[in-house]
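Only a single protein chain was left out; the remaining protein chains are all shown in position.
All chains are identified by letter, namely A, B, C and D, in their written order; residue positions are counted from 1 within each chain.
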Amino acid sequence: MPRTGVFICHCGSNIAGTVDIDQALEASRNFPGVVHADEYRYLCSEVGQDIIKKAIEEYNLDRVVVGTCSPRMHENTFRKAAAEAGLNPYLLEVANIREHCSWVHKDMEVGTPKAIALLRAAAAKAALNDPLEAPELDVEKRALVIGGGIAGIQAALDIAEAGYIVDLVEKDPSIGGRMAQLEKTFPTLDCSACILTPKMVEAAQHPNINLMTYCEIDEVKGFVGQFDVTIKQKARYVDPVKCTGCGICWEKCPSKTPSEFEMGMTKRKSIYVPFPQAVPMIPVIDRERCLYFKKGRCQICEKECPPQAIDYEQQDEYIERRYGAIVVATGYDQLDPSVYGEYGYGQHPDILTGLEFERLFNASGPTGGKVVRLSDGKPPKKVVFIQCVGSRDKARGMNYCSKICCMFTAKQAILLKEKVPEAKSYVFYIDVRTAGKGYEEFQRRAAEEYDVAYMRGQVGKIFPEDDYLVVRGVDSLSGRNIEIKADMVVLAAASIARHDAPDLGRLIGINSDSYHFFNEAHPKLKPVETHTAGIFIAGACQAPKDIPDSVAQASAAAVKAVGLLSKEKLLGEACTAEVDHSQCSGCLNCEAICPYTAITPVELEERYKDGTLQRTVAEVNPALCQGCGSCTVTCRSGSINLKGFSNEQILAEVDAICLQR
Amino acid sequence: MSAALNDNTAGWEPLIVSFCCNWCSYAGGDLAGTSRMTYPANVKVIRVPCSGRINPMFVLRAFQRGADGVLVAGCHPGDCHYTSGNYQSRRRLSAFKRLVEFAGFEPERFEVRWISSSEGDKFAEEMTEMTEKIKALGPNGKMRDARWQSVI
Amino acid sequence: MSSVNVLLPQQATILDITEETPDIKTLRVVGKEGLPFDFMPGQCAMLSIPPVGEAIFSITSSPTCRECLEFSIKDVGKVSSALHSVVPGQQIGIRGPYGNGFPVDEMKGKDLLFIGGGIGLAPLRSLIGYCFAHREDYGKIDIVYGARSPADLIRKSEVQESWAEEPNTDVHLTVDAEFPGWDKNVGFVPTYVSDLGFKPENKIAITCGPPIMIKFVLQALEKLNFTPDQVITTLEMRMKCGVGKCGRCNLGPVYVCKDGPVFTLEELNALPAEY
Amino acid sequence: MKKIIAREKLPELWKSLSELGPLFLPVQEGPVVLFQPWQEGAETNLDTTNTAVPPKDLFLPREETYMQYRCKGKELEVIPAEEVKPAVLFGVHPCDLYAVEMLDKVYMEQDPPDELYKKRRENTTIVALSCASPDPFCFCNDFDVNPAEAPGTDVMAQLKNGSVLLEAKTDKGKALLEQAGDLLEDGSGEEFARREVKTADFNLKLDGLPEDLKNRFEDPVWDELFKSCLGCGVCTYVCPTCYCFDVEDFGHEAGGERFRCWDSCMYGHFTEMAGGHNPRPGRKERVRQRFMHKLRYYPETFGQIACVGCGRCLRSCPVNLDIVQAIQALGGETVEQR
Partner (left out) sequence: MAERNLDSVKKIREAVSQDLLGGRISQVLGWEKGHYWWQSRPLFARSEADLEKLTWDSFCVINLSRYLLEELKDHEKVGVLVKGCDARAFNRLLQDNMVKREQVILYGLPCPGMLDYNRLCEEAGAVPDGIVENNGTVVLKTDGGEKEVQREDIMLDKCRECVYPDPAAYDQMLLSPQGEREAAERFKPVEELEELPADERFAYWEKELSRCLRCYACRQACPFCSCRECFVEQENPRWQGRAYQPSENFMFHLVRAYHGTGRCIDCGECERSCPVDIPLQELNRKLIKDINELYGDYEAGLDAEAEPPLLTYRPDDPAAFSEK
């Protein structure tokens, strides 16, 4: 029988107001194994912790139950206290009589018996607690940043600056991400390339950063401190060592295909760099398009390449590396607005998305920086901007606000006015949201100084008529129907999660919200951590974000990663699964369902009759096991059990709870 | 005590055992508390790391010991802290739920819900709804082992 | 016979508890009024601790001790583990006595050689106490007792002090391996028995201990020319009723709970070796 | 005292008898016939040969709570179970009663007697029913069981054309018939038909088998016989002469109860000790134990083989490994020639 001490916290009146502490104490004294029970006003205070520590010594306690707030709040506090008194911290159990009891029930008649039931269950469980040791894990002093946009670049630079090696993995041929596609940035109207390019170059040249472009994550195994990652280096067919980035190859290449970077509005070659400032300035051959790969002839690039860097024989390579921490900064996609039939996107060349319109301003863009209609090359006189295309649309799109559209629309309206002074902008909006330093001022300038007409309302239909686009909508303030004959329409399409985010999330073991944006561990207090220790998130892969927010979050993630890498050892999960080899039949169903590949078969030699017999059983690697316990349910004989949440313990809790009605 | 079983009206209060995963539903319960939402005290929560940890035998044990209803709560599909625990429990518990219904349990007696850590309101609602439903059904005698409370 | 259900335990109270070794405790138990029942050395009793259940244990105190019953219990199973957690004053259930006990009358006038290992001393101790109380009935007494380590020897002070001081008595202690501070014999019990070279004349050997020890002790005694009728041992089996009905503890037609647990080697040799 | 009653009036008789206590008789339960307490409208079946499970659980119940206890602090209060109530067992065939006599030897004659069993035995009035025709699994002829006569019964009964003839053999039996009062007509003029019931003829030579088995514990027969055994306990549970039981507690910190229930020597856990050692670790040892118990150990103690030829193990063993096969394998057909 254990020697259990029960300690009940008043939490001021938070608990004591709804739970009769004396009654709960009295009841606790009668639980099996309880040899001491005490209470205190604030158990989590130093004095409160001392009460526990002293009692452990005085009463020779080997189990402690605290009736306090949620274990998610102070379990660690009390475990530490217990440890300081020489008790294994896992011999302490928390009964959550605040969040799950006193705060959700109004009076003592209800709260007290429930608190007693929860204490009884905790005492029953504690009686079966075993001392546990969290395994000590090594930390690989190397970080992986996935995504080479501004967030990824920033995170990589910060980690590198702190003195750790970073692999920055980008799936495109160049880093830069969405920001590289932008002309100017709000609210200061700096040239995007001007501020991004130096960062890209810095990243490329930083001795601690290993740039891995045209690479994809193939597999992630392991756990915090020791993630074993397989990275697929897609074949470039260009030797990066020999290549000088002279550009002759893509000049000479005869085959063309729509440019992804230019949103398909212009063409690129089959051997290409995505944009002129690309880092690294090393082209790739698009195998799907390349005439040589398709038809076996051409090879012009090979013939023309002065340093003979073309290598058609190159293969995809798989690089296996171990990392201590991972930062995920994979960015976002823009919604394809063609799902909204009323906007006619895709039906007419002058109906563009925000990102497409952005490219028209860029000197290297499809129009060489001239803002003209793609249909006839004439500058637009009337441009209608439509906000919230897909965002804040409960019925058909995303519930959320894409956050950046109000601002980039204002920016584009201003830029338009500067390029085409006679142009007039109309903005259909639901609400204009301009939270951010200088944002409100910027938007007002657009409305007031740049003559942008903001109209609260929605557009019901857009259709071409003669050589303009008829935009029909409703002004929801006046209720008037509006019809504008526009030269161009710009749709502020929602920012959405990357199409491959769910796959990536599963691959690296982090979870997502219902829109497939990666989840932070806590919306307020752990905004860059994920539920998987050692993996952090930054930028728009978590939620739509503007550049300053992305950069800030990237630095935050970097600090978290650096904090982790700076540790000599990490403490792993103590509540891991373990196999009773004598009972395990070796069916290995547990292996099949383990999400961490923590279970492997091992061979066992067993006495059988006069000799021995080889037998296969399952074995858990406690460093890999994260303690979910799913294996325990798949094991019909209960041969695999979860420490800290064992079958015995959970059944004891059920029994205890049901003993008292 | 066992008289309560036969007495549907006078003072009978259902006992509902809820198994909640640590990362989502239990945290949702914490949020319900922090937000001072109220729900009936009939529900008593047992914390487990993941809904994938819920062995159907735990549920049956609760019924044996006198629970009138059992509610398993876990992270929403796709949100599992352990990636796949709730996907696995969805399969297991779906099969199991149908089995206990086939054995004659009313469907309301055993439920599974997905409650995220930010859904304190949903936590309180589900607990209230479950309690109301069980109250309407009355005490559960199926599989209850009268011996558990015969000697107290 | 009384018309009371034989399976019904009577109430008993724990007087005190001695921690013998890390996994053995000795409980002193009294019935409602004094001893719950009379018994002979070698007999057993069913102890129950609710709601865990009951299990059978040999009585380690001598019947000449009228104060209480003593049980030396090794923590190996559910019931023994629960019994390890009782506190003084706690009530448990007891029923018995069960089994045949040692043939104390037939042993009269003989020299006695006790050979015990670990917890196996428990039943021997009852007999040893009895023999000392009837010292004139028995000849020379040799006690060979061993365990894995000094820390695993039970009733250490009693064995080393009171027993060793009894007239015409020699105590021979041994442990399996060298330990700091241990100045007695080092070696396994069977080897020690051979080394001590006991003569079988007018001697009865009584042995109890782990099965593997017994096996080799029997071989050693055979080599020392002890005949099977000169060797007595006690058996342990899983038992539920204690009265020869539940069907578990039989060796052929013989029930260990009722007809045993004490057998001469001669008797055992005639039975199927299912123990 | 002989009485007779028309079969169609039997439900009335049963209603009357059930006033004495629970009345157990063969009831059709879906596809099987079992001894069950009679209730109004029960589908009784007196024409069956043997029930799927013998009526031994009237005396040695499948589960019998014999004490409760309360715990408060350090105190323990033991509360013995209530007194056993009288019961009536109607329609038991002779072989099953022969088997009850064998249980009696263990539970009542052998010291100490088992009071629980004894009380149930004393409080039960037995109406035995002679067999009309055997089913193919019956082989009681091999055991000198007379299917028309039942030892120790309180009332002997026989099915006649459309009626049942009953004769009280003991005072208890008389009292039972008196309870029925006018429902029963005088049957003093009726005679029990003398029946020669011929069961399956395995021609088992059992004389000397127990003696022969004394030195055959290590016989190679055991190395083969057990192989098909699945290790289930069907044979022991349907056997009227098997009587092993387990004792288990059910309860919690505040109290609980202790009961005994059927157990089977065919289970690995049956003899496993707390430390894990098991004297009968495998199916071979367990199969040997069961058949040795029937054919050697029981006879050695009580003078007769513990089998009555009821045929239940022949019918119920999922793999058709039964006592006849065991006896044959051990040479029970040809003991003399061995």
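Points worth noting:
Everything below uses one rule, namely that a residue touches a chain if its C-beta (ideal position, glycine included) is under 8 Å from a C-beta of that chain, and two chains touch if they have at least 3 such contacts.
What you see is a predicted model, and the numbers here were worked out from it, not measured in a lab.
Among B:Tyr26, B:Tyr39, B:Tyr82 or B:Phe105, only B:Phe105 touches the chain left out of the display.
For the options D:Leu58, D:Leu209 or D:Val238, the residue in contact with the chain missing from this view is D:Val238. Across A:Val47, A:Cys194 or A:Ala592, the residue that sits in touch with the chain not pictured is A:Ala592. By the touch definition given at the top, chain A reaches the unshown chain through residues 502, 582-589, 592-593, 601, 608, 613, 616, 634, 636-639, 647-648, 651. Mapped onto chain D, the interface with the missing chain covers residues 29-32, 34, 52-53, 62-63, 135-136, 200, 202, 224, 227-228, 230-234, 236-238, 246, 248, 250, 259, 261-264, 267-269, 283, 314, 316, 318-322, 324-325. As for the chain not pictured, it touches chain B at residues 56-57, 60-61, 63-64, 77-78, 84, 87-88, 90-107, 111-114, 142-145, 147.
Rule of thumb we're sticking to: only the chains that are shown with their structure count from here on.
Centrality annotation: B (chain centre taken as mean Cα position, compared with the mean over all protein Cα atoms).
A straight line joining the Cα centres of chain C and chain D is 39 Å long.
Taken residue by residue, chain B touches two or more other chains at 148, 152, whereas all remaining positions touch fewer. Shown for chain D are the residues that touch two or more other chains, namely 69, 250-256. For chain B in complex with chain A, the residues that touch the partner chain are 1, 4, 13, 15, 17, 22-23, 26-27, 29-34, 36-39, 41, 44-50, 52-56, 58, 61-62, 65-67, 75-76, 78-85, 88-89, 92, 118, 124, 148-149, 152. On the side of chain C, the complex with chain D involves touching residues 1, 3-11, 48, 50-55, 76-80, 87, 89-93, 211, 236-238, 240-241, 243-250, 252-253, 272, 274-275.
Every residue of chain A that touches chain D in the complex is listed here, in rising order: 30-32, 655, 659.
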